[in-house]
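Complex shown without one protein chain; remaining protein chains in place.
Going by the order they are written in, the chains are A and B; count residues from 1 in each one.
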Amino acid sequence: MSERNDNGLYDICITVNDREIRGKIKAETSLLDFLRENNFTEVKRGCDKGDCGACTVIKDGRAILSCITLALQADGSRVYTVKSLGSWDKMHPLQQAFVDYEALQCGFCTPGMLMSAKALLDSNPKPTREEIREAISGNLCRCTGYQKIVDAIEAVAKGEYR
Amino acid sequence: MKNKYSVIGTRIAGLDEKDKVLGNVVFAEDFTLPGLIYGKVFRSTKASARIKALDVSKARSLPGVVCVLTAEDVPNNESVKNVVGQTTEVGLLEAKHQVLARQRVRYWGEAIALVAAESLDVARDALKLIEVEYEELPAVFDPLEAMKPDAPKIHGNNNVIASWKLRKGDVEEGFARAEVIVENTYRTPRQEHAHIEPESGVAWVDDMGVINVRYAAQVIEHYRDIATVLGVPESRVRVIGTLIGGGFGGKEDVTVEVFLALMAWKTGRPVKLTFTREEMGYARHKRHPYVLKYKTGATKDGKLVALEARIVSDAGAYVYLSPWVLIYSTVHSTGPYLIPNVKVDADSVLTNNIMTSAFRGFGGMQVVAAYEAQMDDLAAELGMDPIELRARNFLKKGDVTASYQEITSEVWLEKCARAAVDALGPKSKGGKTRKVGRGLACAWQSYGRMTYLHDTSNCWVNLEMDGSAVVRTGIPDLGGGQRESVRAIAAEVLGLNVDEIHVISTDSQVTPLSGTVTATRALYMSGNAAKLASENVKRIITDKAAEILGVAADKLDLKNHRVVVADDPKTSIPLVDAIKQCHFEGKIPQSLATFRAPFTEPISSDVIKDPVFPDFTFGAQAAEVEVDVETGEVKVLKWATAYDIGQAINVNRVEGQMEGGVAQGLGFGLMEDYLEVDGVPWTWNFHDYIIPTSKDVPDIKSIVLESGTGKGPFGAKGIGEPAISAAGPAAANAVKDAIGVRITHLPITAERIFFALRDKSDRQV
Partner (left out) sequence: MGKFTFFRPTALAELLDFKAREGGKARILDGGSNVLVYINEGSIAGGALVDVKSLEAIKGIEIRDGLLEIGAGELIADIMNSDLIRKKMPFLREVLQKFANPLVRNMATLAGNIADSSPIGDTIPPLLVLEAEVVAASAREQRVIPLEEFFTAPGKNVLKDDEVILKVRFPLPEKGRGGHIKLGLRRGTSCSVASVAVWLVADKNKVRDIRIALGGVAPTPIRARKTESPFKGQSLDWDKITELSETVMEEVRPITDVRGSAEYRKQVSAGLLAKAVRQALGMEE
């Protein structure tokens, strides 16, 4: 349990992309703030109210909205951002599919969108298009009309990237 | 049509996309510098008031606050022009904007002061310590009221800040001949851009005293506006544009850059400013809401004979680009149809509502809601097929429009309309409470800026010693793949792979200025500039290779890293050999090229009788919807969108624009409305301003047609804005088909449908 130190700050330790990240933070710091202040700027801030999904990360196996999660609620948790999926030389199938199918344009919603997609395929490897749309319904995209995003996720689900 | 190119016209996976999916891109808010301080804006909570007293002393003395700036601290507070881009204003209007409100605020949310502090928390606390005393002034919120002579004046003596007209033939005579007349008044919503990335940036003064602003900019030429406000030479301001997380016109007018530059310049510290989602709601401009009164007449055989229209737009509290938006509306008001008698009167009127300015479609979009509803209702009155009626009236290449502009590219509207309708497939069944309907909308939208602005675009291409290439272009990229397009074009011309071309872009002091990413001009202008520069480089190479090979230069081509004889590809030399020889002789394979759009004279009167645009893109969209007659809810079942884009550079990207346009246009038609009540915002974040989610947009069929007759590179036409305009009207026509009642007030919400069904007519709610 977190003890408050003399400065009114709390010790925190979250394992982000398999690395332990420690800090001393205010109680009301959001998980999004904590991640971005620790250079995980790939996690985006779109609205700070949980309405757009740009801040989506996977915490203890679930896709969640980091802007309305207190960082201290994630103390001791394992959190994964889009950077955990792949690298330039070895992209995750979802990342490669997004590129091949042009499932992004400006790319701002993409980190969150990919995490929702990953969480979907982790729990439901063969979703229908309707299930895909449901799974990403908390991630707003203003550029693509969602068409190619659904196409890309479906392609991975169908085994195009094995 | 078989693709005759090696690179363009295919589905290209871009390099920028890779960086984006990996999470590598440093967007505006992701950037930081040592010693960064944080800016916040103090804003008005009155729609119309005089500032009686403003006291920032308590805020200034809060520990951690580095500066608090008011209008007094701005060297040229009233100099920001309404017109943006690389030319100065041309034509009728002079608009007065203020960087920070000095004596008067004209809309809820207007900026009054700037705060910069060591942390965001301190900056927020400082805002609460600013004390302001208002004296409320009379206000007006309805543009029709604001036109009346005794209405409170927003600026100067007249709230009507722009008027444009179309006059052709004799509408009295036309209507006398008409055998069917349809008359309706339409209303379109105040739409919010709702790009997912907020406006954001960082500014600092570098070691050479240059004020740098790194921000999400659709127009890097705003460095000139910054210089003017600060009273420094333009050469001392540098704008570095980031990859933008969505723009749609929302990052076109001045956003954070002037505020940032002021704070950085005054404090000497690097400053970051990001608007909250709420601020994006109540402090950023919107799409102009319009009232459109249309009267359209046709003969029994379906020939249009007359159009009379009265159009009024709400310009909000400051002029910005309202006059230009109105020009677009006026020119496009007839729809893509040849009408012998036309009388259109359009006005843009100031109110104390939120400012309205650029938004994808730029005035060409609102009129579609009127003219495509009119065409649909005419077809119903005449008992004619909707495509057939339109086909009898479509403009053709060679026709002259009601604004006296000749159409110089192909018009494939009938092809597009039939393709879109066919792509819907068999009609869905519906049920006892669910009525299915289908709707079609055809539209035209210009691409390229208005030609009296004398648009130019620059690009610098050079070949490296090893045959790779660098393209330097100022063009910003807001997600539409502007950078990838120039990469693909250079690759095509130079015979290289796309991943051998590095594009460096969007830096006002390092890359040649290519102009704005607005007005669907990026491919047309920066693409043509890149093509020109690449062709110049190619000529340097082929001239040298011609000497080496002993053939005429015009017989040579660049293919797969070699200079080949086009008719005899076995005869070739490696590209690198030609490059080496060029360098040796001092003929460096590089080119800085300028592409010029057609230059015309300014519009000479308020009756538009001059060509205004380089060209138009034509297309159609078809929608199938299901309406629940017990609640009024609309479910969008199917969608097809078909456009002639001349020549695709990247097929993926073209489809992406079309599909994105469907979603954003569907929102305009069915659910989006930025509401204010007496100037006070009601729908200022994603909670209350709703945009389509993945469950609101159906599977979309995109049909890309290529007539090859565009003015862009390789015969391309622009698609960015054309992609959106027809969407809302297609949904509106589908709803009409489903329930038999025309709803003229967009967005067509469930409540509007519910009451329309009960009243059997349109209740204005």
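The rule is simple: a contact is a pair of C-beta atoms (placed from the backbone, for glycine too) under 8 Å apart; a residue touches a chain by one contact, two chains touch by 3 or more.
What you see is a predicted model, and the numbers here were worked out from it, not measured in a lab.
For the chain that is not shown, the touched chains among those present are A, B, taking the whole complex.
From the set B:Val486, B:Ala622, B:Ile690 or B:Val704, the residue in touch with the chain omitted from the display is B:Ile690, counting the whole complex. Residue B:Lys635 is the one among B:Lys293, B:Arg418, B:His454 or B:Lys635 that touches the chain missing from this view. On the side of subunit B, touch with the chain left out of the figure occurs at residues 121, 124-125, 431-434, 630-633, 635, 671, 675, 682-683, 687-688, 690, 692-696, 749-751, 754-755, 758, 765. Touching the omitted chain from subunit A are residues 1-2, 4, 8, 10, 26-28, 30, 48-51, 53, 56, 62-65, 67-70, 72-73, 75, 116, 119-120, 134-135, 137-139.
Just so we're on the same page, only the chains that are shown with their structure count from here on.
Here the CA centre of subunit A is 30 Å from the CA centre of subunit B. Here subunit B touches subunit A in the complex through residues 11, 13-14, 16-27, 29-30, 193-198, 243-248, 274, 276-277, 478-481, 652-653, 655-656, 659-664, 685-687, 691, 693-695, 697, 699-700, 702, going by the rule given at the top.
Those residues of subunit A that touch subunit B in the complex are listed here as 36, 41-42, 44-49, 51-52, 54, 81-83, 86-88, 91, 95, 98-102, 104-111, 114, 129, 132-134, 136-150.
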